[in-house]
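Apart from one protein chain that is not included, each protein chain of the complex appears where it belongs.
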Amino acid sequence: MISTNAYVLLSAILFTIGVVGVLVRRNVIIMFMSVELMLNSANLALIAFSRARAESDGQIMTFFVIAVAAAEVAVGLALLVSIFRAKKTTNIDDVNTLKG
Amino acid sequence: METFLFITTAIVAVGAALAMVLSSNAVHSALFLILNFCSVAILYFLLRAPFLGAVQVTVYAGAIMVLFLFVIMLLGAENAELGEEKIGWQKPAGLILGVALLAEIGYVAYRGTKLIDAPVADATNIGAPTTISAKLFSTYLLPFEVISILLLIAVVGTVVLTRRRVVAREERQS
Amino acid sequence: MNDLTFVTPEINWTVLGMPAFLMIWAMLVLIVDMFTSDRRVLITLSLIGLGVTAALGALDYGSTVSGFSDMLVFDKFGVLVNWILLAGTALTLLIAFDYMPRQNLNQGEFYPLVLFATSGMLFLVQATDLVTIFIGVETLSIALYVLTGFAVPQFKSGEAAIKYLLLGGFAAGFLVYGIALIYGMTGKTNLAQIATELSTWQSTGKALDDPILLAGVGFVLIALGFKVSMFPFHAWTPDVYEGAPTPVTAYMSVATKGAAFAAMLRFLNVAFPALKPEWQLLFGLFAAATMVYGNIVAVAQSNLKRMLAYSSIAHAGYMLLGVLAASEKGISAFTVYLLAYTLTNLGAFAVLIALENRGMPVFELKDLRGLGKRSPLLALAMTVFMFSLAGVPPTAGFASKFGIFRAAWDANLDYLAIIGVITSVVSAFFYLRVIVTMWMRDAEATEPQPTYATASLSLGVLVAVIGIVAVGIAPNIFTDLAKALVLTVAQ
Partner (left out) sequence: MAELIWLVPLLPLLGVVINTLLGLNDLRRSRANAHHDHGHDHGHGHADAHHGHGDNPTSKRSGLIASLMVGLGFVLTLVTLVELLGMPAPTTLGENNRWFDVTYWNWMAFGDLKIPFGFLIDQLSVTMMLLVTGVGTLIHLYAIGYMSHDERPTRFFVYLNLFIVAMLMLVMGNNFVMLFLGWEGVGLCSFLLIGFWFEQRDPPWASVKAFVTNRVGDFGLLMAMFAIYALARKPDGTFLHSLIFREVLDQGTVFSLQQYSTFFMGTQYTAAGAIAFMLLLGVTGKSAQIPLFVWLPDAMAGPTPVSALIHAATMVTAGVYLMIRTHPIFELAPSVQSTVTFIGVATALVAASIALGQYDIKKVLAFSTVSQLGFMVAAVGMGAYVAAMFHLLTHGIFKALLFLGSGSVIHGFGNEQDMRKMGGLRKKMPTTFWTYIVGTMGLIGFPLISGFWSKDEIIGHAFDHDHRTVGILLIVGAVLTSFYMGRQISMVFFGEQRDQHIHAHESSRWMTAPLIGLALLTLASGLINVPGWHPLTTWLEPIVEEEAAKFHLNIAAIVTILGLLAFAAGFYLYNWAAKHKRIKPNQRDLLHHWGGDFYAILEEKWGFDALYNAVLVKPYKALASFFGKFFDVKIIDGIVNGTAELVGLSGRGLRTFQSGYVRSYALMFVIGVVIVLGFFALR
């Protein structure tokens, strides 16, 4: 039987990879994917805790998180498409007219 | 058996995640992310969450990632990072912070309360669709309904954000 | 199968009333929008909806009801904050009414989207469960991403939206992870039940400062701190405020802050009073940094929208004092502050809107030159707003700052109160600069810029000024309302 802490550790590793992905990648789409990875790892932790508690509440929270993530992705990609039309780029570093 | 499965899947998941962050081609990234999602879905099955595992594969790895792939193809954004890195320190700094964060979270997980290692015997059903649906439509009815509003907002928002261009063009022509 | 009896959930309309009505009404406005493009119809409908929602709160004002497995609560605090948010939304619609067509943004979806965002905020304010907090935060966020990018053929608007969305998603990751950790340690997501669980820990001698639990609390606070633009998580604020359409900026600067602070208040006071020393210390330091940073950087700004953005960061620091004081006084002072800040900031942005031409790329301080001559009433109103932001009596800004600092002082956060007073002294400098520019500098341009003080905008400004002066002269009217609300939260 794998201990819950092992799952938490795994989710922490995945979470950190997601965080680093947002920090180091310049392609907006990959940054979005990194955010998805972060959410996904949080879900893993939730489900692991759910088993440890022998309750399904954590799983239901996961369900909501997936729905919210889908909504966020939809809006984000729509936004990206309309920005791309203006500037033909998905490199986030080119999107920096606002500063100071 | 379970230990073996866990270790293999965990390695695949971490490897896929790393590959997702590291690969320069966005299409590859997306595919690696799908791999990661699928391996995490296997873990969900191990964790007595078959329903969520299925949702993970169909909705997450299926629908959402297809949307990603679609947009990548549409915009031709596979290699958006061709230009020179403008913030040279960002990568090393990100890595250092990542390591620091991982160290901290790892330490937290190590120091924190050890949870009940053995799952309670009657935890078998916690992830069954019936259990989930029963809870979802009673205890969690309210958030469930509000999620529908949230999705509606997303739909309206998507329309607003993408339709704009057309309106503007029409106006210019007239 | 074992006995999975399906319990039909009880729908408690008192609890659900305010957010649910507004959500339904927003859908109605959305449908009406398909058949008519007359924005007068839309704004009238929207304002009616806001009014009815506010009235729904008044029906059972004073009682405390909890429903939906205790995920949502109807109490005085919630209703009061909701009223402030509704008032802020109504003002936003008024000042946006003529601005949007002027900027070629005449999409009818604006109104339902604002209503949706507000309904998400009402939901968040009443939320007493981590699940509902998460959903409330995300509902308002997604609506705001869209609103920020509402002017999207303009690159700035799109840029602001994508920045907000990326960082917002980033913060959402931390929120979910934090919720997961808290759930893992306590087995609960309900705020009150978490507190009960912690007290059983105490009675069984289990240490409360479990690192996983603390990390969870920290993550949730980080995500909420992001929404209110608390110091190291504030970085999106100036860019997003500058890029978004000005009425949306005005709306975000007050409403989002109010709702997120309310959630933070409940989160800290209901679920984790036991950990008060921990969060009070760390977030006290963040509050101090927020006040110092916001006020100092605001001095160096010449763009008015950015200046107000940094000023709003600073004000978040002040409101954080009320939250951290974690006392009846603190919560009551927070609501007063929120009201004063809502009126003042919306008013200030309204003046900017009245001056903003179509396609004006940046809005510089020097554009205000000679305003005192061109339109003295507008300049007078702006003067009132600036004095209120600076906290000069007898404006609402003074009365509310006074309450906040006093509450902080009483809660043994005297160092924060002192930093607050000092930074508000500093802030006088840049608010005053606006006044000096308006009244004491002559316009450079030979061609006077037109001002757009239309009827609806003037109404909004007037309401704000009257409110500020009324709260400044007799804050009692409001504080009396705010008196007993606190108990239901602080239990």
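Letters are used for the chains, namely A, B and C, taken in the order the chains are written, and counting of residues starts over at 1 for each.
Definition applied: a contact is a pair of C-beta atoms (placed from the backbone, for glycine too) under 8 Å apart; a residue touches a chain by one contact, two chains touch by 3 or more.
Keep in mind the model is a prediction, meaning the values are calculated, not measured.
S.K.: Taking the complete complex into account, which shown chains does the hidden chain touch?
M.R.: Spelled out, the missing chain touches these shown chains: A, B, C.
S.K.: Looking at the whole complex, which of C:Gly51, C:Pro101, C:Pro376 or C:Pro450 touches the chain that is not displayed?
M.R.: Going through C:Gly51, C:Pro101, C:Pro376 or C:Pro450 one by one, C:Pro376 is the residue touching the chain not shown.
S.K.: Which of these touches the unseen chain: C:Val217, C:Ala288, C:Met319 or C:Ile468?
M.R.: For the chain that is not drawn, the touching residue is C:Val217.
S.K.: Among the options C:Phe134, C:Trp201 or C:Trp439, which residue touches the chain absent from this view?
M.R.: Selected residue, touching the omitted chain: C:Trp439.
S.K.: Of the residues C:Phe110, C:Phe123 or C:Phe174, which one touches the chain left out of the display?
M.R.: C:Phe174
S.K.: Using the document's definition of touch, tell me which of C:Asp98, C:Glu138 or C:Asp239 contacts the absent chain.
M.R.: The single option touching the absent chain is C:Asp239.
S.K.: Please identify, in ascending order, the residues of chain B that touch the omitted chain?
M.R.: That gives, for chain B, the contact residues 85-94, 96-97, 100-101, 104-105, 107-108, 111.
S.K.: Mind listing the chain A residues that contact the chain we can't see here?
M.R.: Touch with the absent chain occurs at residues 19, 22-24, 26, 31, 92-93, 95-100.
S.K.: Mind pulling the chain C residues that touch the left-out chain?
M.R.: Per the touch rule, chain C residues meeting the hidden chain are 162-163, 166-167, 170-171, 174, 209, 211, 214-215, 217-219, 221-222, 226, 231-233, 235-236, 239, 278, 282, 286, 293, 296-297, 299-301, 328-329, 332-333, 376, 387, 392-394, 398-399, 402-403, 405-407, 409-410, 414-415, 417-418, 421-422, 425, 428-429, 432-433, 436, 439-442, 446, 473-476, 479-480.
By definition in this document, only the chains that are shown with their structure count from here on.
S.K.: Draw the chains as dots and join the ones that touch; what shape do you get: line, ring, star, complete or other?
M.R.: Contact map by chain: complete.
S.K.: Is the number of contacting C-beta pairs greater for B-C or for A-B?
M.R.: Answer to which pair has more contacts is A-B.
S.K.: Rounded to the nearest whole Å, what is the centre-to-centre distance of chain A and chain C, using the mean of the C-alpha atoms as each centre?
M.R.: From the centre of chain A to the centre of chain C is 26 Å.
S.K.: Can you check how far apart chain B and chain C are, centre to centre, with Cα atoms defining each centre and the answer in Å?
M.R.: Here the centre of chain C sits 29 Å away from the centre of chain B.
S.K.: Rounded to a whole Å, what is the gap between the Cα centroids of chain A and chain B?
M.R.: Taking the mean C-alpha position of each chain, the two centres sit 5 Å apart.
S.K.: Spell out, as numbers or ranges, the residues of chain A touching 2 or more other chains.
M.R.: Residues 4, 8, 15, 18-19, 28, 32, 41, 43, 48-49, 52, 55, 57, 60, 64, 68, 71-72, 75, 79-80, 82.
S.K.: Where in chain C do residues touch at least two different other chains?
M.R.: 131, 135, 138, 142, 145-146, 149, 152-153, 161, 184, 212
S.K.: Would you mind writing out the residues of chain B in touch with chain A in their complex?
M.R.: That would be residues 2-3, 6, 10, 13-14, 17-18, 20-21, 26, 29-30, 33, 36-37, 40, 43-44, 46-49, 51-52, 55-56, 59-60, 63-64, 67-68, 71-72, 74-75, 77, 80-81, 83, 85-87, 90-91, 93-95, 97-98, 101-102, 105-106, 108-110, 112, 114-120, 122-123, 126-127, 131-132, 135-136, 140, 143-144, 147, 150-151, 153-155, 157-158, 161-162, 164-165 of chain B.
S.K.: Write out the stretch or stretches of chain B touching chain C in their complex.
M.R.: 104-105, 107-109, 111-113, 115, 125, 130-131, 134, 137-143, 146-147, 149-150, 152-154, 156-157, 159-161, 164-165, 167-168, 171
S.K.: Which stretch or stretches of chain A touch chain B in the complex?
M.R.: Residues 1-10, 12-21, 23-30, 32-34, 36-37, 40-41, 43-44, 47-52, 54-57, 59-60, 62-64, 66-75, 77-82, 84-85, 89-91, 93-94 of chain A touch chain B in their complex.
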